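Showing just some of the chains, left in place.
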Amino acid sequence: MISVEALWADFGSPIVTAEDYIDSLRGRDMNIFFMGERVLEPADHPVIRPSINAMAETYRIASERPELAAVHSDIAALQVNRFLHVPASPADLVAKHEMQRELGRRTGTCFQRCVGLDAIGACHSVTFDIDGKAGTDYHQRFLAFLRRAQAANIVIGGAMTDPKGDRSKAPHQQSDPDMFLHVVRRDQRGIYVSGAKMHQTGAINSHWLIFMPTMRMTANDRDWSVVGAIRVDSPGLTYVVGRQTNDTRIVDGGEMDAGNARFAGQESLIVFNEVFVPHQHVFMDGEWNHASSLVERFTTYHRSSYVCKTGLGDVLIGAAASAAEHNGVETASHIKDKLVEMTHLNETIYASCMAAAHQSKPVASGAYINDEMLSNVAKHNVTRFPFEIARLAQDIAGGLIVTMPSEKDLQNNEVGPLIRKFLQGRDGVEVTDRMRILRLIENMTIGRNAVGYLTESLHGAGSPQAQRIQIARGMKLDDKKARARNLAGVGERAK
Amino acid sequence: MISVEALWADFGSPIVTAEDYIDSLRGRDMNIFFMGERVLEPADHPVIRPSINAMAETYRIASERPELAAVHSDIAALQVNRFLHVPASPADLVAKHEMQRELGRRTGTCFQRCVGLDAIGACHSVTFDIDGKAGTDYHQRFLAFLRRAQAANIVIGGAMTDPKGDRSKAPHQQSDPDMFLHVVRRDQRGIYVSGAKMHQTGAINSHWLIFMPTMRMTANDRDWSVVGAIRVDSPGLTYVVGRQTNDTRIVDGGEMDAGNARFAGQESLIVFNEVFVPHQHVFMDGEWNHASSLVERFTTYHRSSYVCKTGLGDVLIGAAASAAEHNGVETASHIKDKLVEMTHLNETIYASCMAAAHQSKPVASGAYINDEMLSNVAKHNVTRFPFEIARLAQDIAGGLIVTMPSEKDLQNNEVGPLIRKFLQGRDGVEVTDRMRILRLIENMTIGRNAVGYLTESLHGAGSPQAQRIQIARGMKLDDKKARARNLAGVGERAK
């Protein structure tokens, strides 16, 4: 068993630049698989690399736009990357969301660091609450952990979604106990956890992971009520990177066919096999009655984090506008009207998320959390509007996004010139520029980054029904009914 | 010609209560018509009175909820009603919107005071700007006017929408110059204006009106570029109150049939025939190049003011939930799902308006104005979602809202008992309570207050196309296209 100090030993000098970050991922001994093959060095894997590039932008932005992405933290008494900061005011959440939109604009994809950020926020307050009730010292452990992380400027990922098995049963009722991550053994130095987390965003690109329960627990689910932080290269972890639409385009077609060759998202299945967590890195162990508040706080943060999709929306609106120009139809009233509609929907999402930030409230630990109703409303809009924005983008772009020859055809001596001749748009437009923009629209609406822009917008941070349940809980029908009765004169006698 | 002091003579002691306010409307000599008859005392007219009641709530709330509706103004150095306050911070606009939603909940209709409030905000900054460019003293005049109004605690209405005549022509090109309100004469003491303002909300219920241009003016439209404040009982004014759906229900059917017997909106056509405005009450006269900024600032304020409709939405959601209970179906999953959808849409409007308030910015005069893009987005949602909320409310309520017998039938000895027998809902529900709630839903979705909840939501503060034009102006396509080009690699050579 390795000591906590040893676990942190190689995080001595802080990561500063995007390049530092990429270097920091090399040479780790992780058990990663993709398409049936062991991936020894993800940073060199052509399919995985774009997801690392996207994460690296979270470092670049901290130096380029410090007013958005760097912030003083009282915890480490340092200027830290906002992705390691516990929100301490509405202004913090407002800046966070502006940063997320800007990163969406810069990458056109999921930059993968919000799960960890929102896990930090949720753990800050829940550990505080548990300690208050149970006399534990989780909050101090958590602060110590976070202080080290801030100083080292590392990426912390979050891991929440369990396989769940038979969805009608609680964790302790499952025929296979591993259907939810749980403590299988405890010793003097720490705990050992087994199970799996699915759909985990950016895990391979992180340095540490915080694992958390995925739902409300019962008194019989103590062993499943566990939160902790682990190194991503801890023994006992296996990662299987999921396939994405067009993931191998970058290999088989080339950069132009990829649409957005530099950036992509990443999700993986993480299997835990008796992974050791020293006590100092355990932030909940058995306090089952706090699991639901952890989940709710995390999702309240995280649903507003989907403001990032408005950054993707900006890119897609820009791409559609460019495609219209290339076709020479940018002044057609129906084209302009569609761009307005796309903008209207995109800004409605933005407004919902920003309102949820501005109207955030502090909890006992001092952390500020987005307004719960508005955050759910915001995410619920995210489950709808990007699909319509994508439809409109395809409408403007034309069918060529799905019938266009490969960049390799363009390089072919026989057909390359034919493609250049017949794909010529309005005068003065470079054919390859036209093709690149169309490939980007393909990428975001039916290609690799449609994974993040569409499907993840549905299911990330909870599927639509999860928001509806929260909206139902918060809709204050009693007050609303009283208002209606008052105006209707209910209780007054008919004359 | 009467002096300015004389014009203010009868506003000596401030209005305090809702009852004071109603009293203040009596005994005025105004030329008001409704359904072909002169209305001598609107406060006693059964069809008009509910609109006065709604306005009176803007006084009641100031005493009952001062944290929302009363605020210190530096202008009069007094605690004033928020409807007379120039927003001096984002918090001011946030409180304003909360007050508007609450008034929507209390009245279930348009309480008619926002046009004047938003006119005050717009005039504050535009007069400041004109003075800075033209060396005029409009801003001081305006402050003096507002100081008196704050001290007297009166209602200031706003008047903007001109008849417009041939919409392809500028004001000075119209065959009838009265198609836009304009100066017909000037003398040493002031100006004389003629023309008309249409669809004017709550004008009859006001004490003073601020009239403003309705659109961008040209250098030839100087006489039409005029802003001023007048008493609503100024000589030369004629009001024709418009008909509303079911306006006479309160007379012909009784309070129960009315649905919401106490509260309604009000709109009128105001005709100006050489109405005198002393110089002290003139805030623009000929500065045509500031007309568009006046209109834009007014609409930016006013589009967010439509947050009030979320208060009406609260009432309608509450009414639908009550109707479901009365029918014994409140636990049906499709009913609950519809209530969630109504709430989601309602809160999306709220979020848009609140974001526009939180992200307000100051202009040169120091006044804060809602974020322009978000305010347009907010209003654009208002042109859509209340219609769907209303449809869902009707869905839940059932067809009885349009087939229900009159309260007079209920009072009839022969059919009254039959109605009570057959309209009985679930056990324990009073039949008249059920009927009242259904009448309220009728009132808000296809009755008198549907005027305010639906049609006014479309056209007030500008029709949908007006928002689309503003959204188009603000959508920053150049930045968006640059982002798309960057990610697509436009300008890079195909390999």
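Letters are used for the chains, namely A and B, taken in the order the chains are written, and counting of residues starts over at 1 for each.
Here is the rule we use: a residue touches a chain if its C-beta (ideal position, glycine included) is under 8 Å from a C-beta of that chain, and two chains touch if they have at least 3 such contacts.
Worth saying up front: this structure is predicted, and the values here are computed from it rather than measured.
Depicted are 2 of the identical subunits; the complete assembly encoded in this structure file consists of 4 such copies.
By definition in this document, only the chains that are shown with their structure count from here on.
Work out the mean CA point of subunit A and of subunit B, and you get 41 Å between them. Of all residues in subunit A, those touching subunit B in their complex are 94, 105-108, 254-256, 259-263, 314-319, 321-322, 325, 336-337, 339-340, 343-344, 347-348, 350-352, 354-356, 358-359, 373-374, 377-378, 380-381, 407, 410-411, 430, 432-433, 436-437, 439-440, 468, 471-472, 475, 477, 479-495.
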